[in-house]
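One protein chain is absent from this view; the other protein chains keep their places.
We call the chains A, B and C, going by the order they appear; numbering starts again at 1 in every chain.
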Amino acid sequence: MDSPEPPDALLTMLGVGKSFYGVPVLSDVDIDVHPGEVHAVVGENGAGKSTLMKIASGVHQPDTGTLTIAGRPATLPDPRAAQAAGVGIIHQEFNLLPERTVAENVFLGREPTRRGLVDRRAMRARTAELLAAVGAEVVRPHDRVRDLGIAQQQVVEIVKALSLDARILIMDEPTAALADHEVELLYALVRRLQARGIGILYVSHRLAEVFDLSDRITVLKDGRRVTTVDTADATPEGLVRHMVGRELATYYPPKAAGAGPTVVSVAGGGNARLKPLDLELRAGEVLGVGGLQGSGRSALARALFGVEGFTTGRMTLDGKAVRPRSPRQAVRAGIAYVTEDRKGEGLTLSQSVLDNALLASRAATPRWFPDKARTTTVRELLAAVEVHAAGADQEVRYLSGGNQQKVVLARWLAMGPRVLLFDEPTRGIDVGAKAAIHELIRDLAEKGAAILMISSELPELLGMSDRIVVMRDGALAGELPGDASEEAVLSLATGTPHEVSA
Amino acid sequence: GNPAATASADAGAGTGETSSFFVQADYDNEIALRTATASGPADKPWEQALNPTNVDTAKYKKAGPYNLCFSNAGVGNPWRQVGFKNMQAEVKLHPEFKSFQVADAESKDDKQISDINDLLGKGCDALIVSPNTTATLTPAVEQACAKVPVIVFDRGVNTKCPVTFINPIGGYAFGAAGAEFLTEKVKPGGNVLALRILPGVDVLETRWAAAKVAFDKSQLKVVGVEFTDGDAAKTKTIVSNYLQRFGTIDGIWMDAGATAVAAAEAFEDAGKPFPAIVGEDQQDFLRMWQDRKLTAVAPTYPTYQWRTPVIAALKILKGEQVPSPWKLPQPTITDANLSQYVDPSMPPLHYAMCGCSDLPGYPGEWGGK
Amino acid sequence: MTRTDAPTGPATLGQSRRGRWGAGSIWPVVAILLVLLVAVGIRQPDFYDPPALLAFLKRAAPLIVLAAGQYFVIVAGDFDLSVGSLVTAEVVIAARLIDGDPAATWPVIAVVLAFGLLVGLVNGLVTTLLLVPSFITTLGMYLILVGAVYTWTGGSPRGALSEEFRMFGRRGIEGVPWLGEIPYAVLILLVLGTLAILAMRADFGKVLLAVGDNPRAARLAGGRVAGVRTIAFVISGGCAAVAAILLGGFGGVSFQVGVGLEFTAITAVVLGGVVLGGGRGSVVGAMLGALTLQTLLTLLNLLGVAGALASAVQGLIILAAVAIGGLRART
């Protein structure tokens, strides 16, 4: 870029509208991004952010409106055309082939060739360079993606987008899967790209990030653009008001006054992924679980839920010895598990909202004749958690992430569980829905449930937990009180010594 | 007055075009053979020959015991099953054979070609081939001829190199027998339904071709020619549909009898009188014929022909003359001789014209009691 | 984007349009069936006489039963390629065991049903416990059954079915006013069809759909994924056994009776709007798909489409029908 402040936008979208099956998702949205600019897009779940990004990257075609790239009108019939036009995108969902190597994934669709054949050496070398450029030499070009952790996979996604040499880079919630310290790495990367004159569209639910990184912010609500402001002039409160249309309490619900009796206790519980550990979940209490990516937090929840159960030690529920060998046994014993991978493990996407919400009741306690009362209860629960859908018989795949999460919640609430295991319950969920879920979790605790909540977001972990355990390398690294500091959690998680100021 | 019947008249479900398989000379030849007298032992039709011309086999003469080989197209239907049992039993009758090696091609042409090659490596003294399809096995058989005396039976090959080719009169004779029976028994103008197993199989095509000649000359109305895949349920469905459409069907012609019982049952189920019907020599049909007093005929393609190649092989290895080609008689079962062939102790799909009752292991090996 | 205010309010027009015609919907097959029925009616008006119609249903019953069984397997995300050979095996077994002895009828019917369920169970267990894709499991079972039954009978069916056994596929309650004869096959079809619909309405059916849609989610919601899939195979095996009883009764003993039925049944199910891969479609659709296929065959027969061309026409119509369903799902 020759001039530091070129007059022309890299990408301009004007009057963009899009409907799915007759339901408008975007209407009349204008947005542009300039060279070297980070333009953040925020909004509630289902506001249409991802849809807008997909239009800009050729995945969807707009029903109305125009796209201009570098001053020239553009039509992007497919992702390939968008790549050719210089638009790269990191999708909200992972877009990797687990069975292929990192290099093959990075250059998928654009493999370099020599004499008609794929030049694998060049491909690997180039991938290694790109990985080095983002400071992720840990990942090797010939690693199979299947063998990588989630954060590392996210790195591959980023490298894949970078390999395009795109002038416009779209990042749709790139940090959703990252822990706080990994986010820092991403920040540095974004700044470097910015300095190279690349225009970035940045979608995130984490307002702190938005304020740290962006130059301008566009707020979407119900598929319309509410406002576009310079970040310098914006305040978090103002932004939230635009997003949800009302004021929101920014603090977490009050914590438990005191813990009830022990509901679940684990002594020496371990398996292939977990070193033997002791743990107690008490009625009325939220036990937060902190730790880095791959530290074994999910493995703990999965062991408690019998997915890959404990192979050693003892586990009791309400004083009775249990050892769930399958999720089914756990569910019937009164345990519920909200998984971190909503689409892969939580939902049956082609089924209706109602069927998804009824799934656990039906699966765990099947009946031969339709149970009207149960259906009514679940309908009420769906309303109570405020699922926004076209109807209870809408297919769940067409709901936004936040609403999908609420459907999963309703499913478990219908079971009246004694123990709830939440794995990243608010990942990828907008502020409004997040607050609602926090309220719900606290509410459940108050009603006497024992809750375990895994979160990679430190403010959430600290704000919600009555007690915190931190995991490291598949073992419990320590326990902290609910009002511990971020540093205390991090030092336990990373294993660096730190003065605990309780 | 039946509207469906008038509607069907314009459908013109006649006998259709002549099959590309129809060869006038072969047809004439077979029709002539039907009245020829056979030479050979009267009670052993498998040793008889029609209009034989013998060939000299002295050059194949060698001392026993012999290693006999057989490349079989497959045993995928009851006819071949019964035939193969016949052949195995026939081999047992002759101590001159020290071994009998069989390769089964599972109805695959290319496997049979390999099988022949394979067998040639096993030191055969004579090779019997029952080709899966005519024409395609010619090169393999020619290769084999160069090494051992070859005897082909059932279907032919397009080469003269085998020492002899054994088969009954053939498809034209079979098809004509049934069709002529119908032209006799069904009143002029009556409806005839032709049921065929599959298109594209030469032995079956010639049967239909000959029947077509007979029907075209007759006053009968062929209301439909349908393929049944040899499936009883499908046959019944088709016949029921026709019964519904035309009200009456007076005659049923078949190119193979496997589904004759099902076709007759369709009349029974619809509450209609049985038509004049052409079947084959399978026990289930013969029994039904006897029990229900059907107006029926059963042309046969006798399974006893499976005995003949073994006999021929022995003669050749002993240097005795054999007829070439070896045309076997092809009897037809009629009301007059029906009782001779019905045997309640044999399985329903057993072929009565097997000539096997004198063979070792009968009836157990053939599934009888 | 418009949101209805009531979170669980009635479906909007836009949504329900997709639901009515898209993948998994029964309406396309209903439309095709109606067209075919009208065409048959024009060609042959007395097709609609109650006795003729019942006779038609009787002939269609085995395929409908098979399609219903296949539906359970397909909707759970699997295939059952073994049903055709299972039907053959069952008929041949029944004939050999009964051997014309009427007294053996009922015990043999029990054996036939038990064998069908057992084959389904083996298919299910191999698929779910040994993690063999069902396409392969049932392809293997297909080879095994064909081979075993031929080996057992020495290559040609033996024995004979009793009239009592054949009654179910062949006869009916006679002398019913106006209807004439009510075939037992139609009654059996009605009972099984109702049971299938009830099963799909029950929790079992909903969980089955969920398993076909996302087995991991179904498992994590407390579902017995392996169990449910296995039951689907058992149902399919049982349906094949019933179809064998009907077909054996209708047509008698032969090795041809089941040939190709697996493909016909799968085609019927897909024609009924059920999506291969699981999670979408209804058992009513599957059964209607089978009825549609049977109607199509009847129509081709009535139109005098030459036997050899029938398979081509059939292929063309299936492609067209499925393509229409697929295209509708897209818009």
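What we mean here is this: contacts are C-beta pairs under 8 Å (C-beta built on N, C-alpha and C of every residue); 3 or more make two chains touch, one makes a residue touch a chain.
Throughout what follows, contacts and distances are computed from a predicted model.
The subunit not displayed here is recorded in UniProt as "Ribose ABC transporter permease", chosen from "NADH-quinone oxidoreductase subunit H", "Molybdopterin synthase sulfur carrier subunit", "Dihydroorotate dehydrogenase" or "Ribose ABC transporter permease".
In the whole complex the chain that is left out makes contact with A, B, C. Only one of B:E30, B:D104 or B:D281 touches the chain withheld from this view, namely B:D104.
Touch with the chain that is not drawn comes from one residue among C:T88, C:T137, C:S254 or C:T295, which is C:T137. Summary of contacts with the chain left out: across C:A148, C:I173, C:L190 or C:L303, the touching residue is C:A148.
Chain A meets the missing chain through residues 59, 78-80, 82-83, 89, 91, 95-100, 104, 108-111, 113, 116-118, 120, 137-138, 140, 147, 160, 272.
Taking the complete complex into account, residues 19-21, 74-75, 101-104, 106-111, 113-115, 117-118, 120-122, 132-139, 143, 198-202, 205, 227 of chain B touch the chain not shown.
Residues of chain C that touch the chain left out of view are 126, 130-133, 135-137, 139-144, 146-148, 150-151, 155, 263, 266-267, 270, 275-277, 306-316, 318-319, 322-323, 326-327, 329-330.
The rule we apply is simple: only the chains that are shown with their structure count from here on.
Taken together, the touching pairs link the chains end to end in a line with two free ends. Chain A and chain C, compared by their mean Cα positions, are separated by 43 Å.
One inter-chain figure worth recording: chain B and chain C are separated by 36 Å, centre to centre, where each centre is the mean of the chain's CA atoms. Averaging C-alpha coordinates per chain places the centre of chain A 73 Å away from that of chain B.
Residue positions of chain B touching 2 or more other chains: there are none. The part of chain C that touches chain A in the complex is made up of residues 1-4, 6-15, 17-19, 24, 198, 201-204, 206-207, 209-210, 213-214, 216-224, 279-280. Within the complex formed with chain B, the chain C residues making contact are 43-47, 52, 55, 59, 62, 95, 153-160, 170, 247, 250-257, 259-260, 297-298, 301-304, 306-308, 310.
Of all the residues in chain A, the ones that touch chain C in their complex are 19, 21-27, 46, 48, 222-223, 305, 307, 326-328, 330-332, 337, 339, 344-351, 353-355, 358-360, 362-364, 366-370, 379, 382-383, 386-395, 398, 411.
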